[in-house]
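Encoded as structure tokens, the structure appears first; notes follow it.
Note that one protein chain is taken out, while the other chains of the complex remain in position.
Right, chain A next:
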């Protein structure tokens, strides 16, 4: 299973963390520090796997961002690389050629998409289209609620004038 997912920028800033195994706040900070130290310093041509505390961390760099997933020893590293790429492609489609800034200002969207892709550290959906459909359906639910609310407040505002 995937124990956690991290997005770290090249400067070592954390852009997203998702923990599927219990880690205390202290452990999380430590993990982040340790792993960004290891991963950010690795050369470009090396393999995408790092052995760490009896687990394996699979990472891949896309532009300025490192996508990392921590898995068990017996898991399939090559598949996890594919899962990372799958996630990136979905993000790309959703944001329209995604960049780091998109993920900073819309970090919650990145989480929503990840939640449609992984649950309990296991893959949920192999179709990018399907994920996109589900996300846009939920987004439109939110939009509808917003419109409703603003129309109500307009009515109230007009009534109280």
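Rule of thumb we're sticking to: a contact is a pair of C-beta atoms (placed from the backbone, for glycine too) under 8 Å apart; a residue touches a chain by one contact, two chains touch by 3 or more; residues count from 1.
In the analysis below, contacts and distances are computed from a predicted model.
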| item | value |
| --- | --- |
| Missing subunit (named according to UniProt) among the choices "Cytosolic Fe-S cluster assembly factor NUBP2 homolog", "protein-serine/threonine phosphatase", "Geranylgeranyl transferase type-2 subunit beta" or "AP-1 complex subunit gamma" | "AP-1 complex subunit gamma" |
| Touching the absent chain when the full complex is considered, from A:10, A:53 or A:146 | A:146 |
| Interface with the unshown chain - residue positions in chain A | 14-20, 22-25, 29, 42-43, 45-51, 76-79, 81-83, 86, 104-105, 107-108, 111-112, 115, 119-120, 122-130, 134, 137-138, 141-142, 145-146 |
